[in-house]
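A single protein chain has been omitted from the complex, and every remaining protein chain is retained in its original position.
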Amino acid sequence: MKTLLKAEHITQRFGGLVAVSDVSMEVGEHQIVGIIGPNGAGKTTFFNIITGLYTPTEGRVLFNDRDITGLKPYKVTDLGLARTFQNIRLFGDMTALENTMVGMHTRTGTTVLDAIFRTKKHHEEEKQCEEKAKEYLHQTGLYEYRYWLAKSLPYGLQRRLEIARAMASRPQILLLDEPAAGMNEQETADLMGFIEELQGMGYTITLIEHDMKLVMNVCEDIYVLDHGELIAHGAPSSIQSNPRVIEAYLGKEA
Amino acid sequence: MFFQQMINGLTIGSTYALVAIGFSMVFGVLELTNFANGSFYILGAYLTLTFMNAMRGNFYVAFAISIIGTGLVGALMDRLTLRPMRKKGAPGIAAVIATIGFSEIINNFALVFFGTETKPFPNIFKVGKIRLGGAIITYLQIIIFVVALVLMLVLSLMVYKTKVGKAMRATAQNTSAARLMGINVNHIITLTFFIGTLLAAVAGTLVAMYVESVSVGLASAISMKTFAAAVLGGVGSLPGAMVGGILLGLVETIVAGYISSGYRDAIAFIILILVLIFRPAGLFGQKTQAKV
Partner (left out) sequence: MKKKLVRAWARHERLVNLIALAVAVLYPLVFTSPYVMNIVIMGLIFSVLSISLNLITGYLGQVTLGHAAFYSIGAYVAAILATKFQWSFLATFVCAAAFSSLFGILLGLPTLRLSGNYLAIVTMAFGEITRLIELNWMSLTRGPMGIPAIPAPSLFGVELSTPRSKYYLILIVLILSIIVVHNIVNSRTGRTFLAIKGDSIAAEAMGINLFRYKLLCFSLSAMIAGVAGAFYAHYMSFIDPTSLSAGVSTRILSMTIMGGLGSIPGSIFGALTLTAVPELLRALSEAMLHWSDSLAPMARVLVESRQIVYGFILVVMVLVKSDGLLGGINLKYERQNMRMEEEAEKEAAEK
């Protein structure tokens, strides 16, 4: 299996606070990898480092063997990593279709001059872009909502739209930050099925999640963070029986 | 010559510091860029002048009425426009636009009632001066500096030593937590506006007396200098605003003296840009990290 993403000895300090401390991680092609840990364990910070929002104090991030540490987020997306956000960040006053079309930004190239003069390129690309975006909305079950403003969609669908928007950038890896947060049991079950479908479509997925059932069911490989440190790594079965994990995380949950 | 300019710069700088402190306090509790500061500054000067004329030259009473009156206008601005907007959860930019609107209203009211021309302002402290190694220090300069210094001291004591100050700092740090702790956040914010506006009025009056005139045209330049001083010191930091204001006054006076007085007001702009490019947190501010 080919390694797509590799984080090596990542440490992130904010002033005196150590948010992430010496964490390494690997994601192989077509894998679903989970990152779990209690609140404040540094999971989102770790995501932010991978996607370029923060530059780590130490360590480096490799994507397809290319060093992407400290690259700007838009560059990272261009290279093939796309993410969703824990607290949904959609473009609320734009339709679902337009949100998805924005996702295709890096894969389209009409310039402002094409737009002003309505060139052939503009018309062709707009059409293609819309068709493609509709496809993503079909795949995520949002097609009938394509003309809804993102802010007026129900919560669960907003999460889906975030995924559709991320898919539209044609990433090699999808990074999902708590995709099941705020969902009820049924919605979570649907989401689980959907994530597996995504894997079937050829996506590689890394996700942060609180919902144990989801993580244990869909992830092949799990990393456990606590207080910024990696305390366990392995297959779901080994994580479930790991005493440190139970103490740090599962024990508190129960 | 140089020494004289240092003194002049220090005088004008201490008034910038006063306005900048008011600006920084408001920014601290609301994260709001108040564009009406320059307008409160001229309003203070005009009101003092008006009441002085009405009371046959009793400066002290006129001054007291003026600064409290202007302070109330500032508090009113918060009460009537900004508070309802906070309640609605309006975006921060809407509040900024409201302060611009207010500034426009005050400036134009001043134009209607006080006229477009520059008004002479009496200097009642024209009673003497001190010679100090070739430089001349007027009594008024000493008074301005002392008043500014005393106000800064009082404010610092208030913010860092009293219960109200504690409530202000708590509100600045985390509004919702402050509310949970039983602090009446709205009152604290209105009070902050009152104090910030009052400081602008004090500075406006002192400077009007210093340059023996006042005009509406000053408002936007003062707003800009306030921003420059606050940004230079680090927005939200009180010591920063003091140092920023005094530094700005010094640099401005010296550059105007040696290069060109026509571009005096441009110096604030240049400082502003340079600070924002090279040290956006200012001299005393802290770097902030975007939250996701």
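General observations
As written, the chains take the letters A and B, and residue 1 is the first residue of each chain.
Criterion: a residue touches a chain if its C-beta (ideal position, glycine included) is under 8 Å from a C-beta of that chain, and two chains touch if they have at least 3 such contacts.
Computed from a prediction, not measured in an experiment: that's the story for all the values here.
Summary of contacts with the chain left out: across B:F2, B:Y60 or B:Y263, the touching residue is B:Y263.
Considering the full assembly, A:P73 is the residue among A:P38, A:P73, A:G156 or A:P236 that touches the omitted chain. The chain omitted from view is touched by exactly one of B:I21, B:M52 or B:A98, namely B:A98.
With the whole complex as reference, residues 51, 53, 72-74, 77-78, 82-83, 85, 89-95, 98, 101-103, 105-106, 108, 110-112, 114-118, 122, 125-126, 129, 147, 149, 165-166, 169 of chain A touch the missing chain. For chain B, the list of residues touching the undisplayed chain reads 31, 33, 35, 81, 84-85, 90-98, 100-109, 111-112, 220-221, 223-224, 227-228, 231, 260, 262-263, 265-266, 268-269, 272-273, 276-277, 280, 290, 292.
Basically, only the chains that are shown with their structure count from here on.
One finds 47 Å separating the Cα centroids of chain A and chain B.
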